[in-house]
Structure formats: C-alpha cells, structure tokens
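Heads up, one of the protein chains got dropped from this complex, but the rest are sitting where they should.
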Amino acid sequence: MSTPFAKLPRWADYGLIPVVNLVVAFLVAGVVVLLVGENPLDAAGILVKGAFGSGQNIAYTLFYATNFIFTGLAVAVAFHCGLFNIGGEGQAYIAGLGVVVVCLSFDAVLPWWLTFPLAILAAAAMGALWALIPAYLQAKRGSHIVITTIMFNFIAASVMVYLLVDVLKPAGSMAPQTRDFLEGAQLPKLKWMLEALGLSVRSAPLNLSFLLALVMAFLVWVLIWRTRLGYEMRTYGFSPKAARYAGISESRMIIVTMMISGGLAGMMAMNPIMGDQHHMTLDFVAGAGFVGIAVALMGRSHPFGIVPAAILFGALYQGGAELAFEMPNISRDMIVIIQGLVILFAGALEHMFRPAVQTLFASISPRSMGVPAAKGEGA
Amino acid sequence: MAFLDALVQLLDATIRVSVPLLLACLAGLYSERAGIFDIGLEGKMLAGAFAGASAAAVTGSAWIGLLTAILAAVFLGLVHGFASITHRGNQIVSGVAINFVVAGSTIILGQAWFRQGGRTPSLAGPARFEAITLPGAEALREVPVIGLIYSELISGHSILVYVAFLMVPLTWWVLYRTRFGLRLRAVGENPAAVDTAGISVTWLRYRAVILTGVLTGIAGAYLSVAQNAGFVKDMTAGKGYIALAALIFAKWKPVPAMFACLLFGFLDAASIRFQGMAWPVIGKVPVQFINALPFVLTVILLAGFIGKAIPPRAGGVPYVKER
Partner (left out) sequence: MAGPAIELIGINKSFGTVRANRDINLEVERGTIHGIIGENGAGKSTLMSILYGFYQADSGEIRIGGKTASIRTPNDAIAGGIGMVHQHFMLVENFTVVENIILGAEGEPLLKRSIGKARSELQRLEREYGLDVDPDAVIEDLAVGLQQRVEILKALYRGAEILILDEPTGVLTPAEADHLFRILRMLKDQGKTVVLITHKLREIMAVTDTVSVMRQGTMVATRRTAETTVEELAELMVGRRVLLHVEKGKASPGPVKLAVSGLTVRDQRGVVMVDNVSFEVRAGEIVGIAGVAGNGQSELIEAIAGTRRAQSGAVMLDGKAIDVTGHADPGDLRDRGLAHVPEDRHHVGLVLAFEEAENSILGYHDKPQFLKGPLLDVEAIHADARDKIEKYDIRPPNDRLRTANFSGGNQQKIVLAREMEQDPGVLVVGQPTRGVDVGAIEFIHKRLIAMRDAGKAVLLISVELDEIRSLSDRILVMFAGRVVGERGPEASEGELGLLMAGVVKQEAA
C-alpha cells in the first residue's frame, strides 16, 4: 500500500503507459463489437479506411479533429491549474452566440478575413464569459467548479434553445437556426492544403479553423511552459500553498485560467458555424466539449499529445460514420463508448497497469529505473 | 372544484416525475456520504432503464426487469468503486467515463438486440409495473377534497413510487440509527478515523457504491418499466444531474433530499403543464427558463447566497494511509 511509485523512464511514463491504457480501452470496445455480433477486426479495418482511406476522408477526419483540439486544449489548460473544467460543452455552445452576432452583423459589409479575427475574439470572449461565472464562484465563494460547470452546461443549453427558437430564428422559418451567412462570414476551405500533398478532395468541411486550432495548440504550449503566467498556473495546480508563498494570487489564477480555458472551448464554435454550416443550429457542439476531456487525458494535457489524440478522435468520428454505413449495427454511438472507455482507462484507471509495467521494467533491466530514489526524510 | 382538480393533477404529475430524481438522489447520498463523489448517477440510471426494459421485454416479467436493472447499475457502481476506491482514480473522471460508456452502449446494444432504432419493445401487462389502487380509494373518491387527494394523488401509482418514498425514512434510519450508517458517515468525513478503529475503509466504501447501484437501478427500472412502457434512447435526459443538484440542495440529508426532488419535480411538471401560458404581469415564461431553474437554484445555493452546502469532508479524495 505505502510503497511509493518506483520511477520509470520518461518515455515509458509519457508514451508506453498511455498506449497500454488506450489499447485496453479499444480491446474493451472490441468486446462490445463482438456483443452486437460483428467482427472487431473487420470493424477496425473499415474504421481506419473510413478515416484515412482517401483525401476526402482525411479532410473529414481533420474537420472533426479541429473541434477536439480546441476542447482538448481547454480541458488541459484547466488541468494544469488543478481545475476540472467539465463545462467546455456549454462554453462552446454559448460562444456560438458570439460567432453568430459577428457574422450576422458583418457578413454583408466585411470580407471573411476581417470577420474571421472578429469572430475569434467574439467566440473566445463569450466562452470565457461563460467560464468566468463558475470561476468567480470557485475563487470567491468556494463553490465546487466541477458541479457549477456541469450546471452551466445545462443552463447554456436552455439559453441557446430559447434564443434559437424564439429570438434568432428568422421570421417565417420553421427550423430553429439562424439565417445563412453571406460570403463575408464563410471561412475558406483547406482543400488546397491536402491537394498539395497529392490527395484528392471533392468537397469537405475542413476549413481555416483547423490551422487556427494548430496555432492555438502551439500558443498553449508556449503559455504553459514558456510564460510567467503558465509557470504560475502550474505552481498553483501542483500546490496552492506554494503558490500563496510565491505571491501568486489564488483567485487570479482560477479566474484567468478558467477564462483561457473557456475561450479555447469557445473557439470550437468557429469550426462548424463559420467553417462548415454557415449558420448556427441547435446543439452544434454535439458533445465535442466532453470529447475534450478524453482528448486531454489521452494527450496527458500536453498540446503535442492533444493534437494526435484529437486526430484519433476525429478519425473515430469520421471512420465511425463509414462504419455505421457498412455495419448498421454499429452506429456512431460506438464512438461515445470508446470515448467513455478512453476516459476510464486513460483517466480514472491511469495507474492500473503501472505496477505491472514497473515490474516488467525492473525484471528486464534494474538500471533503467531512472535515478535511484533519493533518501527520504526518514520515517 | 376545477382549480382543485388541476392542482391535484399537477401534484400527481410532480410525484411521478420526482420519483426517479428521488431514487437517484438517495443513491448519490449513500455514495457521497461515504466520500465517493458520483457524477455517474445519470449513466447508472440509464443503464438500469435499458437493462430493466430489455429483461422485462424478453422475460415478460417486470420483476425480473427490476432485478436486471439493479444488477446492471450495481455492476457500474462496482466499476466506479474499482477505479476510485481500489485504484484511487479521480472520481469525477470515472463518473464521466461511465456516463459516456452507458450513453453509447445502450443505443448500440438496443439496436443490435431489438432493431427498433434504439428502443426496446413496448411493454404491457405483467412486463410492466402497473398502477396500484390503494384500498378504499374508489370508495372514498366522492368524499370532497380528501377523497380526491387520496384516490388521485396518493393512490394509483406503481409500486416503485411507494418504494421511493419509503426509502426516505429508511435511509434516514439507516444513516442515523444503525452501525452501518454511523460508519458510513464517518468514512465520508475522516476515513483515517475509521481505519484506525479497525474498520475496512475499502469494504465500507464498496458497500456504499453498491447501494448507489441498487437505488439507481430501481430509478432506471421506474423510468422504463413503470413510468414508460419501454426504453427510449437517452431517456434519463439529465435526471441524474438534476438528482445531483438536488443532493447538494439538500445538503446531503435524506428528508431535505425528498423535498428538493419534489421541488425540482414540480418545476418540471409545471413547465409542461403551463407551457406557452401567459401569466399576469410577467407574461409568457419560456419553458427553457423553467427547465434551467433547478440548475440555477443549485448554483445560487453553491455560491452560498442561500445557506451553505458543505460536502462530506473526505469527499472526492481517495484514501491513502499516511506514513
């Protein structure tokens, strides 16, 4: 019980163990496939082909991945500060409002490259605002942020349904959605990018937001590991007492971090609204906020892990659509199961296989166990 | 008498929609009082609803459905325990994971087994819990006021409704009058005290998550085998989270939990009943506003503006023996 974790080489800690967890998650998912009477290997084959089989499919995969990069980064930034932002879903949903207001106001007067930065700001601002309230309540009133952000997801859903049904819907329309944007609020597609790589794309929703997501991933890396603010966030995340000692304001950390997190989640709204559908529909977030949790856990809260994790989930979404077509028994809800299993094994059970891996390492080569544990403080 | 009729009908609806909240809320109470946060109430309830309806459809017995619902939810409770007690994983993460796994698998399995677009076959007769008419309900019907209340409001529910409301005093009694309850409350406050007193923290907490499973299973069975005649996808629709809100609202106490669930249930029933109705002075209240009210109220409570909700002290923290 009280044996401290022995040390593993860094690559095992950051590479091997997450992979083991992921493999187990997929094995369990395979069992579900068996349960519905299909062959898991066939299913996996169709899925991979559906996700990466053609330029078209890759474009779709990256389109979905874009959403998850944003929401994964949002969750990760909060994790670094010791906060669990489970409200990415609501923050992204509300942020749609910011995007829509900018697009509806300027799509007739501005070119897309001017609407784009305005929409980014508006999306980030609305997402940040929706995160600000739970953050403030945690910082100043001690309300548990996990609970308040869950509550705010539901409140956001109610607010948005009300707005779409009663306010934003154009007169005379039946569908609860905004009017279509004009060209000034439509983001360019990234067809050229894939075609430059020799892939052929007919039409796919992959758009400029993907590059924005990559830029954000890089900026988050800079923020966390290269800025004073990121240093302060990590200090607070590891030890609130040490942060106090270092003169770092607790409430400032909570509020600033949550606003950054909410802003990142908010930018997710750009991708479907401005990049693809060119209007806002009900429930356009479609669970991406929650996928962000799985992505952040799988990517170990590091942007360089989050991007591949997001692409993996993008592949699951795209490949899952193909799979549902080929094997009607396996609808896209399969992805939700896999997502849950990844969260379970990469998150809640992340240490389950650790002792086994350690034993393995110790038996292969005792010296690869890293620095010998330094003498403790005595017992 | 039209007003009274309407009121009784509204309250009757309140009771019906409160029952799953109440069962899930009491379920959460056992777990959280033992120091295991559980945001997976939603998932366990949904699993119970699916398993219950499936088993009832296959066997034709509501009781077997109930039992299966309980088994499914207990299994998930044990998964949560395995992650958060045995492996000391993050309880929030584990709860989120369970919710997703269930949300996906109920649809996939339902479609694969029954091929009705994620629904289970419609239940009828003994495959469903029917309303029970309490003794004398018919005879008393004509008595003014009391007769109406007794025959409409109190009588005429399925057995699970009565079980749910009986669980309130029973939970209170277990918590405050039994050895198990004393230990359960203690382990949620200071597990080290329990450990040094020679009681197994692990086993105590496992028993708590099993009880949570039993009650969420009943809640799920109520949804699909009593209130409705079968399972439809995502039929819990956030009830697990509302139950969680109610639990906080009730400050983790059984009797206030009942009132919190009745309040939230009332809001739900009223929002359906008065949908689109214009009120004097305030005018039309959007139904979404009423739907959001339980969550708004809980946030206000959490912010400490109306009393203070202090969770069990050891909640959310895995127990590690100190050196």
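The letters A and B name the chains in turn, as written, and every chain counts its residues from 1.
In the analysis below, a contact is a pair of C-beta atoms (placed from the backbone, for glycine too) under 8 Å apart; a residue touches a chain by one contact, two chains touch by 3 or more.
Quick caveat: nothing in here was measured; it's all calculated off a predicted structure.
Student: Determine which one of A:Leu114, A:Ala175 or A:Val222 touches the chain that has been left out.
Tutor: Within the whole complex, the residue contacting the unshown chain is A:Val222.
Student: Decide which residue listed in A:Asp107, A:Glu232, A:Asp333 or A:Glu350 touches the omitted chain of the complex.
Tutor: Missing-chain contact among the listed residues: A:Glu232.
Student: In the whole complex, not just what's shown, which of A:Val19, A:Ala175, A:Val215 or A:Ala246 touches the removed chain?
Tutor: Reading the full complex, the residue touching the unseen chain is A:Ala246.
Student: Which of these, B:Thr133, B:Thr196 or B:Gln275, touches the one chain of the complex that we don't see?
Tutor: Considering all chains, including the one not shown, the answer is B:Thr196.
Student: Give me the chain B residues in contact with the hidden chain, please.
Tutor: The missing chain touches chain B at positions 176-183, 185-186, 189-190, 192-199, 313, 321, 323.
Student: Please identify, in ascending order, the residues of chain A that touch the omitted chain?
Tutor: Chain A touches the missing chain through residues 2-4, 6-7, 222, 226-229, 231-232, 234-235, 238-239, 241-242, 244-249, 371-379.
The definition used in the following text is that only the chains that are shown with their structure count from here on.
Student: When the C-alpha atoms of chain A and chain B are each averaged to a single point, how far apart are the two points in Å?
Tutor: So the centre of chain A lies 30 Å away from the centre of chain B.
Student: Any idea which chain B residues touch chain A in the complex?
Tutor: Contacts found on chain B: 39, 79, 82-84, 87-94, 96-105, 107-109, 111-112, 238, 241, 244-245, 248, 286, 288-289, 291-292, 295-296, 298-299, 302-304, 311, 320-321, 323.
Student: For chain A, which residues are in contact with chain B within the complex?
Tutor: Touching chain B: residues 1-2, 32, 35-37, 84, 86, 133-134, 137, 141-144, 146-148, 150-152, 154-155, 158-159, 161-162, 166, 290, 293, 297, 328-331, 333-341, 343-344, 347-352, 379 of chain A.
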